[in-house]
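Of the protein chains in this complex, all but one are displayed in their positions.
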Amino acid sequence: MKVAIIGGTGYGAVELIRFLQHHPHVEIAQIISHSQAGTLFSDVYPHVNHMIDKPMDTLSVDDIVAQVELVFFATPPSVSCRLVPQLLDAGVKCIDLSGDFRLNDPNQYQAWYGSDTAEQTYLDKAVYGLSEVYRDQIANAQLIANPGCYPTAILLGLMPIVEQKLISPNSVIIDGKTGVSGAGRSTSLTVHFSEMNENTRAYKIGNHKHIPEIEQSLSEKSEQSYRVHFTPHIVPMTRGIMTTIYADLNQQVTQSELEAIYHFYYQDDHFVRVRTQGGIPATKEVYGSNYCDLGIFLDQRTQKLTVIAVIDNLVKGAAGQAVQNMNIMYGWDEQTGLAYLPVYP
Amino acid sequence: MKVAIIGGTGYGAVELIRFLQHHPHVEIAQIISHSQAGTLFSDVYPHVNHMIDKPMDTLSVDDIVAQVELVFFATPPSVSCRLVPQLLDAGVKCIDLSGDFRLNDPNQYQAWYGSDTAEQTYLDKAVYGLSEVYRDQIANAQLIANPGCYPTAILLGLMPIVEQKLISPNSVIIDGKTGVSGAGRSTSLTVHFSEMNENTRAYKIGNHKHIPEIEQSLSEKSEQSYRVHFTPHIVPMTRGIMTTIYADLNQQVTQSELEAIYHFYYQDDHFVRVRTQGGIPATKEVYGSNYCDLGIFLDQRTQKLTVIAVIDNLVKGAAGQAVQNMNIMYGWDEQTGLAYLPVYP
Amino acid sequence: MKVAIIGGTGYGAVELIRFLQHHPHVEIAQIISHSQAGTLFSDVYPHVNHMIDKPMDTLSVDDIVAQVELVFFATPPSVSCRLVPQLLDAGVKCIDLSGDFRLNDPNQYQAWYGSDTAEQTYLDKAVYGLSEVYRDQIANAQLIANPGCYPTAILLGLMPIVEQKLISPNSVIIDGKTGVSGAGRSTSLTVHFSEMNENTRAYKIGNHKHIPEIEQSLSEKSEQSYRVHFTPHIVPMTRGIMTTIYADLNQQVTQSELEAIYHFYYQDDHFVRVRTQGGIPATKEVYGSNYCDLGIFLDQRTQKLTVIAVIDNLVKGAAGQAVQNMNIMYGWDEQTGLAYLPVYP
Partner (left out) sequence: MKVAIIGGTGYGAVELIRFLQHHPHVEIAQIISHSQAGTLFSDVYPHVNHMIDKPMDTLSVDDIVAQVELVFFATPPSVSCRLVPQLLDAGVKCIDLSGDFRLNDPNQYQAWYGSDTAEQTYLDKAVYGLSEVYRDQIANAQLIANPGCYPTAILLGLMPIVEQKLISPNSVIIDGKTGVSGAGRSTSLTVHFSEMNENTRAYKIGNHKHIPEIEQSLSEKSEQSYRVHFTPHIVPMTRGIMTTIYADLNQQVTQSELEAIYHFYYQDDHFVRVRTQGGIPATKEVYGSNYCDLGIFLDQRTQKLTVIAVIDNLVKGAAGQAVQNMNIMYGWDEQTGLAYLPVYP
């Protein structure tokens, strides 16, 4: 099957290429870059030499429609909302790694992103691509809104107890820590090595764009109204997200009952690994891989719950989950092209 | 004035030496090391060459009493509890960077540290050395229990609103992030570079030894019973602590009222810097210095409060605050020997 | 084909498992650990959960002979020299990642390693496993002495011009920079995060154990006597080696002629990538992969040559090259199980 990648010079595209390059059912027909069409991809990213030695393409909807069956968008906001409708209408499936199709309500998009997105009719076609939670809808989707990196970790960390209505909807506090690659490849003081090395900073407290998709999914799955307090931080590493999630239980549950609930919920999910007996995962334990590792800790003294979820922000938080969703859409084994052990140490 | 440092080869001692070496009123008479007495200090730490070229001393209470007026303990648990009583009885003042004298109740110590500490009569002599909060008692103390690194950041971050009873005592959730130097110089897999670089991990969730001193101080100053939920993390940097503190306000307050409360509380405190207009400090902005920087953020949507406090764990969180306390005890200007700008970048 | 790995808890073994786990022709029958037999491998390395959930085995030569066809040694010095002879005599092939069989002359081993190695008759059976240079002998070997990490980079960087006798044998100066994982997983101050982060240090100047195998291979291939001056450094990263190699040319050659010589030499070698037009590779461009990337720079002013070779020390410098050698021994495509793009960024 032939696919195209739009947004070829960002980190999302590079990771898509890492996984698609060896995917047995896929051929990358086009790598499309607005800013560097015509340049050899290996001139921008020398690490792909001897593997990918082709020039990047300009964007042409007609060429895409003529050549490929599926398009991955690894683009900044406000790109896919303009292109996806044309491709869908022409019968090309899309997996969008940007946020343009994640919110069902265009007013919510306007409120959090500060601009318009696609029309409601196209928003309605989008399936939220949290693979383990929306697997059935994904299997039949034409358009996947691939979740944000933080929401992936947070929702996988909360879903088993949220669906069971075990926590108080307004008690959820999320402390996120991300590696610097989450900010992308564009340059700024924020991602300057000398400013970020030996440093930890918080940012966008209470107003991160990922908040509405978290609340939308929690509310939908629990049929309760969720409002979460989210404080993201950036820590001096390249890859990895840890979300430390705090919540008040609304009934008496034990540590082992909680672990059992999580194990049951994810019993058939290869890429979600629940630690046992109070074990706590570290971000390095999923480095470069599509795993989401979970640890649960119930504090007897305070009766508060801590759930820790770790992912590689560029893999399960972006490109890896996109490939997983493609596998689901086409009926392939979910691990196809993704069966990598984490790179450790 | 002559002083001695006990525990000469740990990071606490090295930082004490950095500040005391140029303190105009102090001479370091002894650097005492159990394990490396007789060795040149500069053989263990070559970075002090040309500044400190003396051998380390063995511990002798008689020698200390004969030579020095003040002793700093930079020792592991269960050392100072045996030695401090002898020194106090002989008229030598002590500043203890370990936890042995921080808890008023020896049963609490036993519960959290798993061993006995000093007798109640000596615990009663100890003043908790959070400089800005206990300044008056410190001025008259014979024995300072220097606070832990996390409690320093957390208590400075909470005190203005806790003393005003503005928050619900059981709503406090603390997410701590520390650099690796907080784990000391002894070797283990936890501090192995290859295991900790490009990694973020949580540890001792809900059972960190610093919890009881936090609750003791909050409860005492608010006359309310505090129980905090604390999850410490280790991030891949050497120095620095950020504590992100969440709490529910129990009355209507605005962002600017909160900032005003903090500014008023710390108006005379050089080493506590409150950011204005929602500004949020990063750990690098206090690197190597005795500052504690605070940022406050009130979320209109969730009505929850986020307070961010950053310190250098080895300075304001240990050696720097110890020197600040010595300055208070002896009536010297609080900045003496500590007037360093952070090392940036 | 069934294989065993001896030395199961070190970084070498972990990387072998990463590549062998998905190798289509191989099954890992035993992971043998002296210190942790009986423990689940995933308890020591949680990142392999859901992939490898078996306990580690005790060492039994009889069991190995009964079960497997090939053994990988990822052991400290002086282990394989005792075991390999027994296995070879029993018809089991061996790939040894330690240094025990790299030097043909046991006196050299004694001089550099400070202990005895195997008998000459077994040393004679060993083929030095620098895949691209000794491919023909590797194809027929029963025993591979897998090269050290530094020698792999250095020899691949020098061989094209050494075989052509283009440089003065006594002019070679090598400045090596390695990530910390090269020091293994055992704990020490040298690999302590707080000591090594924000730090660069030199070590074992002029007496690193890798010197004799470099000189042995250069001398053998050039039929000249090589003596190299080697200064290794450790830099604050986990993975990667860069060797910067300086040499005096003994005849007039241009930059483009040099590049042509390198391209010709490695024209059929997928895993060696020669940069063109003065391009210089960085270590991150081979991260996690089996590539060795080369850059050549001829200084017109000084007439000295700089060759830069980068590898991932744990992959092409250890486990990856071992798998590559296995592929050659068994006649499989050299890229089998190794066709991974570097993990970037």
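Per-chain numbering from 1; labels A, B and C assigned in written order.
We adopt the following convention: a contact is a pair of C-beta atoms (placed from the backbone, for glycine too) under 8 Å apart; a residue touches a chain by one contact, two chains touch by 3 or more.
All values derive from a computational prediction rather than experimental measurement.
Listed residues C:T39, C:S78, C:Q137 or C:T231: the one in touch with the omitted chain is C:T231. Residue positions on subunit A in contact with the hidden chain: 11, 179-181, 183, 185, 187-189, 191-198, 236-238, in rising order.
As for the chain not pictured, it touches subunit B at residues 11, 14, 17-18, 21-22, 45-51, 181, 185, 197-198, 238-239, 270, 273, 275, 279, 281, 284-289, 291, 293, 339-345. In the full complex, subunit C makes contact with the omitted chain through residues 170, 173, 175, 177, 179, 194-195, 197-203, 205-206, 227-229, 231, 233, 235-240, 242, 244, 246, 280, 282-284, 287, 295, 297, 299-302, 304, 306, 308, 310, 345.
As a working rule, only the chains that are shown with their structure count from here on.
Put simply, the chain nearest the middle, going by average C-alpha positions, is A. Centre-to-centre, using mean CA coordinates, subunit B is 46 Å away from subunit C. For this pair, subunit A with subunit C, the centres built from the Cα atoms lie 36 Å apart.
The distance from the centre of subunit A to the centre of subunit B, with each centre set as the mean of the Cα atoms, comes to 39 Å.
Contact of a single residue of subunit C with at least two other chains is seen at positions 11, 181, 185, 197-198, 238.
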